[in-house]
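The full complex has more chains than appear here; those shown keep their coordinates.
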Amino acid sequence: MEPTDAQVACFEAGIKFGSLYHQFAGTPVSPDSADSLTAAMEEAIENQPYCETVTVSVHEDVLREAIESAGADYTELTGRFLDVTMTIDYEDVVVETSMAMEDGYPLMQVETVRD
Amino acid sequence: MEPTDAQVACFEAGIKFGSLYHQFAGTPVSPDSADSLTAAMEEAIENQPYCETVTVSVHEDVLREAIESAGADYTELTGRFLDVTMTIDYEDVVVETSMAMEDGYPLMQVETVRD
């Protein structure tokens, strides 16, 4: 069957998560540069169609610990440093989504679908 | 409301498209290296959860023309060189998706949802 609007809205939400993650994973990041990176991630992905809002935050304590335990000044961005929420609006279906760590993995999920 | 299995299946499909596109866009590509790149794209994304099959093909004529018109030997991978299809299977919901050019843009879409 052809997809419903709510299914397309969820597909669009997934595109934004995959884009955000694979565009920016691997970026050199430190506590000092985390704010400019999260601002860029938010504004870049908000350009994409049907994307209302993106909020990205870095777990600064996890980031600091990863850098210090490696004896380094910075590390590469990966999912365990990130919390992300996004709101997608496609044809008046509003999808709330999030990415956060669960059992050691960055889990991307659909929180709610409102149509 | 919480998402249905079919909605989550579409979300998972979207994640794979966003991942594929933003992981590999920008890769140096020529007609000679297109096959190894498409093979890598398929196998990389098939690692992701619920991803049954990925097929990626490069429009070799479009690629050649882009390279020749620029007087170059290679170019950067972008959506206008690509055709992609994917099958996602989440909790027995099967989602067929595709990416192809439409009106000058790489359009990612859900073709069918079967549950």
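Chains: A and B, in written order; residue numbering restarts at 1 for each.
The rule is short, and it goes like this: contacts are C-beta pairs under 8 Å (C-beta built on N, C-alpha and C of every residue); 3 or more make two chains touch, one makes a residue touch a chain.
These numbers come from a predicted model, not from an experiment.
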With 2 identical chains placed here, what is the total number of copies in the full complex of this structure file? 4
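The working rule: only the chains that are shown with their structure count from here on.
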Cα centroid separation between chain A and chain B, in whole Å? 20
Help me check something: in the complex, which residues belonging to chain A touch chain B? 1-4, 6-8, 10-23, 95, 97, 108-110, 112-114
